[in-house]
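Moving on to subunit A:
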Amino acid sequence: MIQSIHPLIITIGILFVVVNTAALLIWLERRLLALWQDRYGPNRVGPFGLLQVLADMIKIFTKEDWVPPFADKPVFILAPAVIVVAVLMSFAVIPFSPDIWVVDLNIGLLFFLAMSSMGVYSVVLAGWASNNKYSLLGGMRAAAQMLSYEVFMGLSLMGVVMMAGSFNLREIVETQKGMWFFIPQIFGLVVFMVAGIAETHRLPFDLPEAESELVAGYHSEYSGMKFGMFFVGEYLGVTLISAFITTLFFGGWLGPSFLPPIVWFILKTFVFICFFILLRASLPRPRYDQLMAYGWKVMLPLALANLIVTGGIILAIG
Partner candidate 1 sequence: MLELLWLIPILPFIGFLVLVLIGTRLSRAGVAAIGVGSIGISAVVSLLCGFSFMSSPPPGDAFSQTLWTWMKVGSFAPGITFHLDALSLLMTLVVTVVGFLIHLYSTEYMNDEDGYSRFFAYMNLFVGSMLTLILADNLILLYLGWEGVGLCSYLLIGFWYKDPANGLAARKAFTITRVGDTAMALGLFLLFAHLRTLNIHGDGGILALAMSQWMEGSGLAIAAAALLLGGALGKSGQLPLQTWLPDAMAGPTPVSALIHAATMVTAGVYLIARTYVLFELAPAVQFAVALIGTITLFVAGCSALTQRDMKRILAYSTISQIGYMFLALGVGAWSAAMFHFMTHAFFKALLFLGAGVVILALHHEQDIFNMGGLRRALPLTSKTFIIGAAALAGFPFITAGFYSKDLILWKVWSAHQPWLYIVGLGGALLTALYSFRLVFIAFFGEAKSHVVKKPGACMKIPLTILAALAIIGGLIELPHAWGNWQPFSKFMESAFPLTASVEHGGHGKAAAELILQGIAVVVSVVGISLAYLFFLRKQIFVEGVAGSSVGVAVHRFWFAGWGFDWLYDKVFVQPVVWAARINKNDIIDFIYRLFAGIIQIFHFIFCLTQTGRVRWYAVGIAFGAVVIVAMVVLS
Partner candidate 2 sequence: MTVVFWISAAVTVISTVMVITRRNVVHALLYLIVSLLAMAVIFFSLGAPFVAALEVIVYAGAIMVLFIFVVMMLNLGARASQQERQWLKPRMMIGPAILAAILMIELGYAIFAGGGIEIITGEPVGAKQVGMSLFETYLLGVELASILLLAGLVGAYHLGRRDRSEEEES
């Protein structure tokens, strides 16, 4: 009985933890940004302002869930669900520790890429369905940006795949016992991080929702929990990318044995989440054409060069 229930427990547990982490990140980001910008941030509700999350949630759940009359209703409702579903699906293939995972897929990495490419639809459809020119522009930008950065997100990971000889994430982690991949695959890491920021459209690559130009872009017309899903989806994306950086480049659950593997995993992921927030605090937003040029003219050649060199070295050694 316990055997058949075990996967279900793990699945529900992971879902719970991940969603709550995303919610907590709202608070964490505000606190950290405040810290770096030399102010207090939310500190009134509860200890260290921790209950602020709860307050926000109550507020967002009780708001009127309004659909504009000019919008394309089914698509408008579908759009925010897509991103949350796509990101949560990706968590399924992550091995959190040697014995905590949802599914051990032998094309795990490809599954992640497939899901992240599904995430595009959320933004694009939201932009289109809102029937609003700013939203449409934001949606188009998002489509072009995410399509472009997906290309070398995939390419940057192929170096890791080559070294591990597998798409299976568990095997990738296992092969990092000797050396974490961020040393040989430093360029792959850089490209993956940049692409990850662009995929989650976090600052500085938040062109699709640039408030100053596009009035929040694709989610201008959204309110209530639908907006909340975009919001949570973004934090889930940050968590997902951080978890993948940990898994692919920093040895996943591996670490000295004085801490259990799951703790190592969470610690590493947390570091990268903070890094993402730090980026938001420190970098300005580029122009749209700069973003695209940077992607195609710098990142893509870098990813290709990394791939060729990695392949050459593997051939030479093996």
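Here is how the candidates were picked: all candidates are chains of the complex that A comes from, given by their letters.
Rule of thumb we're sticking to: contacts are C-beta pairs under 8 Å (C-beta built on N, C-alpha and C of every residue); 3 or more make two chains touch, one makes a residue touch a chain; residues count from 1.
Values in this document were obtained by computation on a predicted structure and should not be read as measured data.
Engineer: Which option touches subunit A in the complex, given 1 or 2? Just the number is fine.
Structural biologist: 2
Engineer: Flag every residue of subunit A that touches candidate 2 in the complex, lowest number first.
Structural biologist: By the definition above, subunit A touches candidate 2 via 72, 74-75, 78, 105-107, 110-111, 113-114, 117-118, 120-121, 124-125, 127-129, 131, 136, 139-140, 143-144, 146-147, 150, 154, 167.
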